[in-house]
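The following block contains the structure, expressed as structure tokens.
The complex appears here minus one protein chain, its other protein chains still in place.
Here is chain A:
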Amino acid sequence: MKEQFRDTDVAKKIGHLQFGLFSAEQMRQQAHIHVVSKALYSQDNSRKPVPYGVLDHRMGTSQKDANCEMCGKALADCIGHYGYIDLELPVFHVGYFKSIIAILQNICKTCSRVLLRVVDRQVFLDLLKRPTLSAQARKAIAKKINEKCRKVSSCHHCSAPNGPVKKCGLLKVLHEKFKPPTSRQQPSNETLAFKQSLEEVAEQNKELLPHIGKAQENLNALRVLNLFKNIPDEDIPLVGMSAENGRPESLILTRILVPPLCVRPSVVSETQAGTTEDDVTMKLTEIIFLNDVIQKHRTQGAKVQMIMESWDFLQLQCALYINSEVSGIPLAMAPKKPTRGFVQRLKGKTGRFRGNLSGKRVDYSSRTVISPDPNVQIDQVVVPVHVAMILSYPERVTHANIRLMRKLVESGPERHPGANFIQQRGQVFKKFLKYADRPKVAKELKYGDLVERHLIDGDVVLFNRQPSLHKLSIMAHFAKVMPNRTFRFNECVCTPYNADFDGDEMNLHLPQTEEAKAEALTLMGTKSNLVTPRNGEPLIAAIQDFITASYLLTQKDVFFDRTKFCQIVASMLHGRDGGVKIDLPPPAIWKPVRLWTGKQIIGCLLRPNKTSPILMNLRAKGKQYTTGEDLCSNDSYVVVFNSQLMCGALDKSSLGSGSKTNIFYILLRDYGEQTAANCMSRLARLCPYFLSNRGFSIGIGDVTPGPRLVREKERLVREGYEKCREYIRSFQEGKLQSQPGCSVEETLESVVLRELSVIRESAGKSCKKELHRTNSPLIMALCGSKGSFINISQMIACVGQQAISGKRIPDGFEDRALPHFPRKSKEPAAKGFVKNSFYSGLTPTEFFFHTVGGREGLVDTAVKTAETGYMQRRLVKSLEDLCSQYDLTVRNSEGFIVQFKYGGDGLDPAAMEGKDKPVEFPRVLQHIKAMYLCGTESPLSPSQVRFLSDKAFQSNIFLYCNNEFKRGIRSFLDKAVDDMESFWLRHGIPDPFKEGAARSGEIAELLNPMDDAVPRVLYQIQRFTRTQMEKFLTTCVDKFMRARIEPGTAVGAVGAQSIGEPGTQMTLKTFHFAGVASMNITLGVPRIKEIINASKVISTPIITAHLETDNDPEFARIVKGRIEKTLLGEVSRYIEEVYEPDGCFIKIRLDRNRVKLLKLEVDVNTILYSLCAAPKLKLKPKNISIRSSSVLFVYPPDNPKSTVYYVLQHLKCLLPNVVVKGIDSVSRAIIHIDEGKRGERYKLLVEGMNLQKVIATRGVKGTATTSNHTTEVEKSLGIEAARQTIINEIVYTMVNHGMSIDSRHVMLLADLMCFKGEVLGITRFGLAKMKESVLMLASFEKTADHLFDAAFHGQRDAVCGVSECIIMGIPMSIGTGMFKLLHRHKSPAVARQKKLLFDNPDFHLHEHSYRHPLPNSS
């Protein structure tokens, strides 16, 4: 049986992971045999592995028929044993190569001491000794030390020369010790001696002579090993390591471990002789082979060159053994076929970390195709019998279930409610019931036995569809076992899974313990997840046919006689509701026949009988709402009064997902999840019944336009084309007025596009007008169940313009889109306007254009999935461990505070009834007024209400509510009272307590304010009684209290999903025009990516600059001139060279007219200044002379390297590009006009960077000037402003795509990005700064790098985050795993440590202890 994880059950707990290096000695201790033989199998046909070879069975076994020779256990039980290979010569470890170079840069290459002065040394040592130092800080210090040491050229300790150490070729280290002699410095003695030694060689070989100057010291592995061995222990922290977790010499391989056989199994092939060996095995044999070669060379005294060659090869093989993707291998040495080294086993999506440790394949799961079934409840899933007989649940036999268990055991594994195995109490092995004597076993069943029974009705199962983008993609359902082969569920639950039934498959898991079941049901149950935590909107709601049917049912002209009505109402009784008593409402029409309306059916559905406590109230606008509330001419104002649908046709806004005026949402909020789910199930049963009787279908007749519509459309197209032609004509004649910031072509495109879209729109409108109200597509569009007006208009009237990235179809041929049109034609038809409808049929050219547009959509979705998937992964990885704590803070797993109160107010986004607000006051008030009619009470007068509310605010009912909430409720009440007061005043109702007289008395609130002279009916309008007031306040407070976030909620993960999931729905490339047509802003996924990556370069940086005087266009233009980059060439009439006998110069004449027109603050003096300030020109004030107010002479400065002519030419080239006014990085600025109530307001939109300069510009209102560039805002306004920018930008982008996200999620993301004091992107670099954990970073990206780095630094992983806990198989400290129980044991059950046998001095020999020879170092 799968046991529930219990901390106390395990004897030992993994407290932390310590990374470190394995020294050669430790390897020997770990290993069992010394592997020396290069052969795999003995040659005598016995198929036995060679003893001391890499396949020696003393290292475990990989075959079922052979046992391990070391422990004697079989394949499944032997854990494997290591061997080791001694290398003849040391080699570098690829993983540590960078670190080795860093250490070499830090130490003296002669005496191995760290190249620091004694003072610095001590400072750094003291810094490193601090116990609280984080791993990042430690790395930062190591980096600082490295920077310092690299500058040192001679050792402070032995004064030997030290030069830069570099990587040189493949795994070779070069030490540039010998600097070439410079003019100032004499070569050092060592250099001279080195040169001398080479000259001797050069005498023998003259060809070497020219290369002697370049000769440098090569640090081979052997030398480095010796250097590292000499590093004193106290210096080790300075190179970034820790002595106890591996000394530097362990970075160099002198011995390698041979992993056990089970890690690299040899596959015995059945068809052909021989075995297939793992890459690791093959590499090991190669290494042994090379080892032998080197040994042979050494004993035979072969040439040094040959040894070196073999050594290089050994080095390469050892590198490939670890990482087979080493770059820079010379072609001659490169392996023929790619192999899999250890690094390759770990990294990537299917590597050990992501493929086997973070996510695992599981038992008790199933997968099949899904199909819909409106007859099952919302919280059920139909499981095929076939599946149910395989999935089993281990149920303990108790006195409560023994009879059932007997029956199950008896029916065995092959009949459905049966059982597969039984494990009798106290026994280890399971009995397979297929071959057992089942009646006997059943009879002998005892309490405590374990029966692995089939899945049966009512079991809790987890149901999931990939991609699992949010927490609602995996939910708990109750199983319902039925025949046939698909999983079936209610269509209402399609939305959270994003499932349809075109062949989708889904997975089903069966939790194996009672705890898991209980937890799944409360946390993941469909009913607990009716709303999405993204914004608190309902996600599980009626869809498609359900909406259509409800819409048709609630039309004004739908009446039923008694039989029909009863039949429809009865159709909703099923399952849990089967026995519900229904009270037939009084008929809406009595004479001539008794008739009931469709709306009354909805009433029955909400509240079947009078004993039902459900009184639902709702007033909401529908999709086609016009004016006048309940007098809406389209009957689209839904009023539900005490569960009676008074008026309004139900449509998507009152039934569908994504709206808080959904009737199921109201039920959920006021009466709980079970009520809402029941109602939804009833609707799901009723609608198909009604629809299948009424009939709802679509045919060609529905999309056939009438003659009037055809004529109307022809006219529209003709007129539209004519207008377009006019534009084109005026364009060709050059008369077209260009729009600000656009070229003439762009202007033409935009006006033509607008004209063409008008055609389709008006065609759509006339469709809507012309079509009969029984037209099926129209009904569906009207009620929002499927399709839109555009779809209808495309089918019936006109398909419209086809576009590629927002533009008309571009030219695929020379000067035209298709060869069917004249060249350079701008006609609508030539550029992709489809005037036909799908009904009338597309012409060939139109058809082509349509496919062009269609392909763009396809490409877009394909690209988008990959892009958003990666974004989601990064978001989740960085936010996964954020969790709300019991003190309301949000902290990550390491205890760092990210927010002091979740979202600023500590409320749960899923519980928001209003927009980001916990309570929608008007609705609650309506509800309370309707629910508590309080007919016997007297109405309160306005002053009484005011008095009561004052009193309530002084009492402590709001004790735990925050101020914002209190303010909200206060202002709502005040407004209500004001309305009431003005109503009373208008109708002359006297308020007896208005003046202070009654205010003082407590009695006043109890008195009846009614005056007999006033018609009583007036008191009924805006009636508000004392009880209602009390109920209202307590309900609001109650809702607020329930909206508080639960401690332990994984707010981070939920937030990440809430931001990532809508990303998948966004179109990839969208631009949006920021006020002006010519300035567009990147939006959609790329923009979200930019923001969360905290990119330094963004595609459309825009600064919004408010002006000090914002109603003056002149002023705006002046400021624009100050900001926009203006080049000298743009303001001068000419720049020409002048040659005169006594000299030559460049003459610049300014175009003063232009300067005046553009309102530039430029004159000759400022130009002189900017010319002198220009960087490349090197002009001095003396080189420039001002001749008049518009003429400047620039004389070429003296240049010894060039002639005057060239200098002049050079100047002439550069001068036009000198910036004379404005900010360099600003390409342009545009004046934006806001047409508000107070007239036109002007502000500047500046395209470009440098917020700081824009703020500092005169005329700009610096305090209100913002940028959309996060890092720039951080630089000039600080981290808090950057945070605000992140929030605003994400919200802006999301709103633009019509996605609503609760601002708390965005705030959390922004706070996470900013909590380290600088803006960190959600990338691997940012993540490395946010998190300490090695395992977490390794499971994200750059797996091997992080692991090697951790080993080098001797890092420790506390295993506290989510990723680490999953990898280690420990419950994480989030949600139900967050709290621990403190329990004092009576006696600490710690075993006494035994003394080691050899610690006893009696066993010691005198002064003589065995020493193992160190690995060969010569």
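By our rule, contacts are C-beta pairs under 8 Å (C-beta built on N, C-alpha and C of every residue); 3 or more make two chains touch, one makes a residue touch a chain; residues count from 1.
Note that contacts and distances are computed from a predicted model.
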| item | value |
| --- | --- |
| Missing subunit (named according to UniProt) among the choices "Eukaryotic translation initiation factor 3 subunit H", "AP complex subunit beta", "Phosphatidylinositol glycan, class T" or "DNA-directed RNA polymerase subunit H" | "DNA-directed RNA polymerase subunit H" |
| Touch with the omitted chain, as defined above, among A:69, A:749 or A:905 | A:905 |
| Candidates A:1173, A:1214 or A:1358 - the one touching the absent chain | A:1173 |
| Hidden partner chain, touching residue among A:41, A:789 or A:896 | A:896 |
| Touch criterion as defined above, residue of A:943, A:1303 or A:1333 at the omitted chain | A:1303 |
| Contact with the hidden chain (one of A:963, A:1008, A:1166 or A:1376) | A:963 |
| Touch list for chain A against the chain that is not drawn | 132, 887, 889, 891, 895-901, 903-905, 907, 916, 962-964, 967, 1172-1173, 1252, 1255-1256, 1262-1266, 1273, 1275-1281, 1284-1285, 1303-1304, 1307, 1311, 1314-1318 |
